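Only one protein chain is missing from this complex, and each of the others stays in its spot.
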Amino acid sequence: MTTTEAPAGSPAAFLYRHPRARLTGLLALPMTWLVLLYLVPIVLLFVTAFWTTDSFTGNLQRTFTLENFARVLDPSQPFLTTALRTLAVAVSVTVVSIILAVPLSLFLAKIAQPRWRPLLVALVVTPLWASYLVKVYAWRTMLNPEGGFLESTLGFSTGYGWVAVVVVLTYLWLPYMVLPVYVGMQNVPPSLLDASSDLGARSWRTFRSVLLPLVKPAIIAGSVFTFSLSLGDYITVQLVGGKAQMLGNVVYGTFATDLPFAAAIASLTVLIMIGYLAAISRTGALENL
Amino acid sequence: MRFKHVTALGVGIAAASLAVAGCSSSSTSGGGSSAAPSASAYAGPVGEGEGELNVLAWPGYAEDGSTDPKVDWVTPFEKETGCQVNVKSFATSNEAYDLMRKGGYDVVSASGDASLRLVYGGYVQPVNTSLVPNYADIFSGLKDKQWNTVDGVNYGIPHGRGANLLLFNKGENKTEPTSWKDMWESNSPAKGKVSPYDDAIYIADAAVYLMATQPDLGITNPYSLDQTQFDAAIKLLDQQKPLVAEYWADYAKQANGLASGSISQGQGWQLTANVANADGDKVGATKPSEGATGWSDTWMVAKDTKNINCAYKWLDYIVSPKVNAEIAEYFGEAPANEKSCDLTSNEDHCAQFHAKEEDYWTNVYYWTTPTEQCLDGRTDVTCVPYKDWVSAWTTLRSA
Amino acid sequence: MPREEPLSDAIAVQLRGVSKTFGRGDDTVAAVRDVDLDVLDGEFLTLLGPSGSGKTTVLRMIAGFELPTAGTVELAGRDVTDVPPFDRDVNTVFQDYALFPHMTVQQNVEYGLKVKRVPKADRQARAAEALAQVQLAGYANRRPHQLSGGQRQRVALARALVNRPKVLLLDEPLGALDLKLREQMQVELKHIQRLVGITFIFVTHDQEEALTMSDRIAVFDSGRIEQVGTPEEVYEKPGTEFVAGFVGTSNLLRDAAAESVVGRPGIVSIRPEKIRLAEAAAAPGDGEHGVAGTVREVIYLGTGTRFVVDLDVGGSLVVLQQNLHDRGLHPRSEQPVTLLWRTSDEYDLSRSE
Partner (left out) sequence: MILSRTAKWTLGAVFALVMLFIYVPLLVVVVNSFNVSLTFQWPPPGFTMEWWARAIDNVGVREALLTSVGVALIATTIALVLGTLTAVALTQYAFFGRQSISLLIILPIALPGIVTGVALNTMFTSWLGGLTYLTLVVAHATFCIVVIFNNASARLRRLGGNFVEASMDLGATRTTTFWRVTFPNMRSALVAGAVLAFGLSFDEIIVTTFTAGPGIQTLPLWIFNNLFRPQQAPIVNVVAAALILVSILPLYLAQRLSDDQTGDR
């Protein structure tokens, strides 16, 4: 790209005088893309939840109805319970990930020898790149109550069910928590920790009162991933959940036969996620994603 | 980012959505009506292939060597016709129906609970059987049936039929079971190790069991249930739930469980048992005394296919005596082509699968899509339509 | 400081009624309010003021980084109010130098010529010349992070000068340097300016720096120019109380104190080095004013000593005394003294307004 000094009337000069035009130019393409290819489909899906299907062919009938939402929210139907269970799984996975990621990152950022650090971090994060399916499948074979790895080496296995779902989802999404928390800890200036020690705080106190508050935004940023990825999962549940079902499975199971209902359930997960984002938006952690 | 932005966006989406939903409330999407569409079949002749064919098939129907290098019907077809075949396998009729509806596939192996929906939905075209030479050799008992022919118009080529069998792990079941009862009754020795099919159509399996155990309900056709009968079936399914280890949609996953013993009994296909026994004779399959649900499959052609010549070539190829025999043996079903019975590697295959005995099939209830108008001929009641089967199944699985 | 050579009367930069507000609605902040300013060709003009006084914003409007909310900016008679920076014959030395980290010193200096498509040979010659000018001839292939602060500063200067701009803008360029280096660079900058004859507009909050280097100083406060004048004028005859306080040490007699000492109400400024310390009972001589007080603090400064004296009539004055061998009276803390100065060294602020 070679440009000479632009004459006063050049497009460059025009754009300079019109920051709005410049901004529009920059954002036109990405915003068109995101709105047309992401926001519109999401809105359409939400719209679909107000429609119904033909009882024989299962085709969409564009007649306004609140029936799908009524069914999702009907306490005599199991879907609210499913939503709560799904929420519980997502929260458990997030909490366990935090409990594991914080000491792990602390070790990496503040104890491990600096020259080993990149290698250790790579070791922790590498599983992110091993195929998702293969990892779940590995756990399925390990958890098999009849002759699986755990049963034959440790003598016991949780089998397939909710515990297995939480363990495997934690396994899958842990790196998404470790990465931001590790970076967050690295960005805490050592002088702050020294100052805390200097003021008489012991390790635990410094950790709780200085380090943890400083990496809180990073933890929250990580939790967006662990929470959202767990919330929408259905494959892990299919493979290691036994007969357990989460919201994702309901969407997956009804999407072919009853799209409006699937859309209503999907809207419920979107609602939960928006609620979560709203709750954490005050912390400013979204800037850290 | 502040709270108000998040909420504002949410509210914005919601408002826009409601506006759209309300405005278009009067229009109806195409294909929703219940009148059979009037379309004409391809007149022919079947010419040069278009070079490509997208096949939607039950697993085991269109093997290309990727499951087992020795099992490959696709490659010879590709060499013979120059039609490059992409195979997508599906786990349930609903999945097949949905994929056909969304387009992109040229031919599909549809079971009875999908075929009529495809016809009435307008997603498949009539088939000109005179362009399929091998059609002549199809068992007459499979031709012109209500699931492949509407108002005298043929919509596909029969492929084969089979029953959904009781599969069992031989280690867990010392004697061969002869009844479905261990899959249904609360005091089952197989408790926690039962594997039912994960689809709304499985409600019919409960109805089949009820036909034998509760004759008072008066069920004569498991796909034609009035509300009382339907409720009884759902109750039975609820009773089954504590017994269940996993519902299956992937036959190979079920084969895994049956072989390892983490599943003791399950409803499934002969193919599943065959796959599970690859490592040794561990799994048995039987049609219990109560009878069973089953399938009679039809190869159909998508309405807007761009590869009509390849599609007709495929229809003829896939029911040709040799290929039909191989598939029937591999999948474990009765072939559709009469001549296949002489070509199976196991000479007794047709006998074992009762291809020629219509009697055997009397208590096999082929998958059919339930409609409000009772299929068993009753007119004094309305039956529970398929949509409600699906929604009951969704509720059952989520509970 | 006397001007060494007369400046031409041609005007290099002219600001008329320039204002700049940031933000919108309730959050509006007026950074610059209605500023008029003429900068003469070849002049070394300093914009002096505390942080937030608008001096940097004015500089950025001359450079073209900000568009004025109102008013016009002219460069050599051409209205450039909304001309982008890349079309202005002006270059800037940034406070943090803003050297491109991915380029060598040579590439940094050549950059401006390169984007104007100056032929390679010419470009290299001019860059070499500019680097020699700032005494960095041997550093062409280094990267910015391999240089010391002073060296980076010089590269930034060379990068700007090589383009031979009509006006060079310097935004607190010496702020990041230590005292020694800063003093050295002050001399050097002034030298280079004389050498190349380019108009320099220099922003600083350091009044001593401003006094040392400038031909003229524009003192800023709260977005307005308080006074424009030679260093001498600004120091000796501060136009406002603010200028008196910001340039040099604030040493004011006001109200009652002024009335009793000088004989009229108002605000009177006396520079600390003009005051003489005398015994408690000493009377002012001819053409002198005197006031009695008590020494509160004695601060040793090396070259001199600073006394803070609380006046009997209220208020206090600072006295600066050279540490000569024969230094006269050198009172201790809490010692009563009389302060004496020539009436001609008084500057009545209330009158000048």
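Here the chain labels run A, B and C in written order, and each chain numbers its own residues starting at 1.
The working rule: a residue touches a chain if its C-beta (ideal position, glycine included) is under 8 Å from a C-beta of that chain, and two chains touch if they have at least 3 such contacts.
The shown structure was predicted, so the numbers you read here are calculated from the model rather than taken from an experiment.
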{"item": "Chains shown that the absent chain touches, full complex", "value": "A, B, C"}
{"item": "Option touching the unshown chain, where C:P85, C:G149 or C:G290 are the choices", "value": "C:P85"}
{"item": "Chain not shown, touching residues in chain A", "value": "1-3, 5-6, 10, 12, 15-16, 19, 22-23, 26-27, 29-31, 33-35, 37-42, 44-45, 48, 60, 100, 103-104, 106-108, 110-111, 118-119, 121-135, 137-139, 141-142, 147-149, 152-153, 171, 174, 190, 193-194, 197, 202-204, 206, 211, 224-225, 228-229, 231-235, 248, 251-252, 255, 259, 262-263, 266, 269-270, 273, 277, 286-287, 289"}
{"item": "Positions on chain C contacted by the hidden chain, ascending", "value": "63-65, 84-86, 90-92, 94, 96, 98-102, 111-112, 115-116, 144-145, 159-160, 163"}
{"item": "Touching residues on chain B - with respect to the absent chain", "value": "1-2, 5-6, 8-9, 29, 54, 56, 66-69, 86, 88-89, 99, 101-105, 250, 252-253, 255-256, 259-260, 275, 278-279"}
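Basically, only the chains that are shown with their structure count from here on.
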{"item": "Whole-Å gap separating chain A and chain B, where each centre is the average of the chain's CA atoms", "value": "36"}
{"item": "Touching two or more other chains - residues of chain A", "value": "none"}
{"item": "Shared interface positions of chain C, touching two or more other chains", "value": "none"}
{"item": "Parts of chain C lying in touch with chain A, wherever the complex brings them together", "value": "67, 82-87, 115-117"}
{"item": "Interface residues, chain A side, partner chain B - complex", "value": "39, 42-44, 46-47, 50-51, 53-64, 71, 77-79, 81-82, 144-147, 160, 238-239, 242-243, 245, 249-250, 253-258, 261, 274, 277-278, 281-282, 284, 286-287"}
{"item": "Chain A residues touching chain C - in the complex, by the definition given at the top", "value": "2-8, 12-13, 16-17"}
